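The complex appears here without one of its protein chains, the remainder shown in place.
Moving on, here comes subunit A:
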Amino acid sequence: MGSSKDAAAATTIGYFTTVESERTGWTGGLLVLNGAGRPLEFQCTLPIRPSRAHEILFGTTLRQHLISEVIGPTLLQKCRTPISLLCCGQPEAISLQENLPSSAASLPASSAVRSTVVAVVQREDEKRIRELEGHCRVTLGNATLHVAMERIDDAETAIAGLSDIVDTHEPFERITEAIREAQSQMARAA
């Protein structure tokens, strides 16, 4: 690890969320920003539609399965930029920490942390802070993040290199907008 300045430069923040639509299905988006909030990489999925069998089998756990076992790991696998801190917009992504693909589980030495830290962003409209078992709260910009207890040190290291992130919620809007744009273009092409 180099100087703290280098570490800050190597700190990246990923934003992962999914958009569910009855018409198209589930679409996931991953936006990677540098410490200054500028975009480095964007990955998104084509819409996937779980079958009836999936719905029956997974029941109420289908969302979690899709978010943290299907869409999330796939996007992380495809992403070429090492991600220090991955902010997830949905609480179902909390188990993504256990499902990290190898590329995210072992980051290059130049990265600020040894593996991607998964954090769930407390929603803006949630006034009361939820408690997630085995997770601690940390603050980034204007948001509260829930991070696995054993990764809290890494999370704080990553957050130290993200001082220019003012509005932690805003990049989710960009992803949603980008997914909407992609879907509308696909709809026009169809």
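Everything below uses one rule, namely that a residue touches a chain if its C-beta (ideal position, glycine included) is under 8 Å from a C-beta of that chain, and two chains touch if they have at least 3 such contacts; residues count from 1.
Here is the rule we go by: contacts and distances are computed from a predicted model.
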Per UniProt, and picking from "Glutamyl-tRNA(Gln) amidotransferase subunit A", "Carbon-phosphorus lyase complex subunit PhnI", "ABC transporter ATP-binding protein" or "Superfamily II DNA or RNA helicase", the hidden chain is "Superfamily II DNA or RNA helicase"
Of the residues listed, A:A105, A:A160 or A:A182, which one is in contact with the missing chain?
A:A182
For subunit A, which residues reach the chain that was dropped from this view?
28, 30-31, 33-34, 36-46, 48, 50-54, 56-57, 66, 70-71, 74-75, 78-81, 164-167, 170-171, 173-175, 177-178, 181-182, 185
